[in-house]
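With one protein chain held back, the other chains of the complex are shown just where they sit.
Chain naming follows the written order as A and B, and within any one chain the residues start at number 1.
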Amino acid sequence: MDKTLTTNKKRNMILNIAAIAVLIGMITFLQFNSADYTYQISTLERACCYMVVAVSMNLLTGFTGLFSLGQAGFMAIGAYVTAILTIPVESRPSVYYVDGISPVIANLEVPFFVALLIGGLAAAVIAALIGIPVLRLKSDYLAIATLGFSEIIRALISAPQFNRITNGSFGLKNIPGFPNLYVFFGIVALCIVLMVLLINSSYGRAFKAIREDEIAAQSMGINLFHYKELSFVISSFFTGVGGGLLAMFMRSIDSKTFQVALTYDILLIVVLGGIGSVTGSVLGSLLIIFGREWLRFFDEPLTVAGVNVPLFRTGFRMVVFSVLLMVVVLYYRRGLMGTTEFSWDGLFGWFKKLPSRFGKRTDRKKEDTK
Amino acid sequence: MKHLKKAAALALSMILAAGLLAGCGSSSSSSGSAGGASSGGEKVIKIGVFEPQTGENGGGGFQEVLGIRYANQVYPTVKVGEDEYKIELVEVDNKSDKTEAVTAAQKLVSEKVSVVLGSYGSGVSIAAGQYFSDAKIPAIGCSCTNPQVTQGNDFYFRVCFLDPFQGTVMANYAKDNGLTKAAIITQLGDDYSSGLGSYFKLAFQELGGEIVDEEQFQTNQTDFKAILGNIKNADPDIIFAPSSITTAPNIIKQARELGITAVIAAGDTWENSTIIENAGADAEGIVLSTFYDESAPANKEGENFVKGFKDFLKANKQEEIIPAVSALGYDSYLTAIKAIEAAGSTDTVAIRDALKELTTEGVTGLIQFDENGDAAKDMAFIKTVEDGAFKFLTTTSVEQ
Partner (left out) sequence: MNTTLFLQQCLTGISLGGAYALIAIGYTLVYGILRLINFAHGDIFMMAGYFMIFAMAVFPWYVSIPIVLIATVILGVLIERTAYKPLRSAPRMSVMISAIGVSYLLQNLATYLFTALPKGYPEIPILKKIYNFGGISASLVTFLTPVITIVLVFLLLQLIGHTKVGMAMRAVSKDYETAQLMGIRIDRTISFTFAVGSLLAGVGSILYFTDRMTVFPFSGSLPGLKCFVAAVIGGIGSIPGAVVGGFILGIGETVLVAMGYSTFSDAFTFILLIIMLLIRPTGIFGEKVTDKV
């Protein structure tokens, strides 16, 4: 027993190292062949931006049991702060070509990682302010208030009154991209690792206690409001960083990018991956973003054996995605990973159990009520 | 319940499997055709079509694509040096959305297209512009009128006029017709609408006109009564409301319902029959500026285009009215192949250099690019709506 455990541990260690090596190798390969794989790289980068936000939403929704729909708003804050701080000073006049730039920010340029950090902090500070009234209420109010908040942010960004800061309706462009792929993937990995460390710390355990039973958690001496606020602020920080990454990926942003649909995209990823599983969100974002690109043919007319299939036309892809979301919500509430995390033991166990799975499905309906 | 679950799982997996199969099928067929072309000894050059076919600007984007497809039908090959190259169009849908535009642009880059045409809508063009210039691929905008598209981008060109020009044209039109008080309605968060609105304002004030009211509305807003109530109170002679075809019928109808009699004017986007369909009789008398009018072909190329394109529209089950953006799409294609010929190479930088020196007789007039990459256009067509159809009113030119 002990022996198998240590051999398993050893095996897992080796597999972990191998997996990381493969990832780094893949990134290196893409870096040196970037000209041939621009499309794949850009899809991957987009998936990674969403990944950071999805994991941060999971931190809040899956691990603390708070349902927020303000992702688009916090991303907008992160994106705009990052953009404003990184657009090269010399190209600013051409960006703010309508009303000019406010002298306060005209010469403020910082390296992009500082800008990302400030963007995340800005989102966190604003989250802290909204959290004070809203987190004391029942959870549905948090959803609707954060959704409303993200609309407020969008309105403020596009307001002509702030033209000299956000460039209002005209959007920001000339945002510098990433120097290379290592930096980008490094930042994404760092964000996710930090969140995983947090989840596995004593804070994370307090979050989970709140998720399972607020009243029980409170009677255990957990300060509900304190921990909820903490989770909300940290989640918003990473959402802001994710928004900043998205801005650097897109190189030009405007308020229309940050509509409610963006929040729904993230929600779809989190639900599909499994609410309460970080690896689920990671897999979910890769699956959804790549799936969308691969499934583009759903939108194009399809002829099978000379017969035009009437189903395939513009918009069909999104219908398929929304049906998928509904099926997952209704029948596979656990999503891809449920609340479990990916592990090598789990993977091998899954393979071992595979034959028996087809024989008899064990009902694992263990959902709690209300 | 359990059976249902199984059934659902089965159905879902079947859909996905069918999807995968179809995906393989479609991709293999496209690669098959490309392979067939090269094995036949024919050389292929790819031209990217970067247009929205869905989303807010889906309708206009599609009209532009039609123009490009028709041009491809007329000129299916191009001569590079001694060799005859077959032109293959690579169409991508940028969905009128900046995030999607980035991925769509990258797709064109990895398809190794030599030139990109498009897009309808300035926002997506601005977003994609940086990626095209990074990849050193020249792009030719058809109807993206915002100055930002070509500014500071050495690889973006365009065959249409710009918003400052268009704003001036409409201001001139207003002044010439004795309209001295104007109200402006623009869409928040939309660079086309806000940009054109502010250029109209500048030009109109310079001509001694008075701006009596400025209002903004939100994307997806459908209720304009409160805005229009203010405008009614300010009593303008002309309302300038550059906006997408989604909002235009609402503004027009609600203005008339409130009893506003002022002339309602806008820019090129309004030349779309959806507006007449949706606004009905209220659309009568609206004024707009546009790039092209089929009744006065500028040259021989234009004459042939009018005839041929109408048949093409009929074959595609479209109304037989030539949209200006289709003409621009045609022109951008024409410019692209002329540049490839002039460059005598498929190298993208060589094509870009050739574009800078190029003079083309397009169907919308002479096309010659200035140092920014903008076609020097000095004429716009003013149209109105009469008896449920667009009618040519006058041409206006502005000395630059």
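Brief remarks on what is shown
The definition used in the following text is that contacts are C-beta pairs under 8 Å (C-beta built on N, C-alpha and C of every residue); 3 or more make two chains touch, one makes a residue touch a chain.
All of these numbers come straight from a predicted model, not from anything done at the bench.
Although one chain is omitted from the display, it touches the following shown chains in the full assembly: A, B. Here the missing chain is touched by one residue of A:30, A:159 or A:287, and it is A:159. Across B:77, B:133 or B:218, the residue that sits in touch with the chain not pictured is B:218. Even with one chain removed from view, chain A keeps its contact list with that chain: residues 61, 65, 67, 130, 133-134, 137-141, 143-145, 147-149, 151-152, 155-156, 158-161, 215, 260, 264, 267-268, 271, 275, 313-316, 318-319, 321-323, 325-326, 329-330, 333, 367-370. Counting the whole complex, the residues of chain B in touch with the unshown chain are 54-56, 58-59, 188, 215-218, 220, 222-223, 225-227, 229-230, 232-233, 245-246, 249-250, 253-254, 257-259, 274, 277-280.
Rule of thumb we're sticking to: only the chains that are shown with their structure count from here on.
On chain A, the positions that touch chain B within their shared complex are 35-43, 46, 91, 94, 97-98, 154-155, 157-160, 168-171, 173-174, 246, 249-257, 293-300, 302, 304, 314-315, 320, 324, 327, 331, 361, 363.
The touching residues of chain B, when paired with chain A in their complex, are 2, 4-6, 8-9, 12, 15, 19, 22-23, 25-27, 53-54, 58, 93, 97-99, 102-103, 106-107, 109-111, 123, 126-127, 130-131, 135, 147-148, 151-152, 186-191, 193-195, 198, 216, 218-219.
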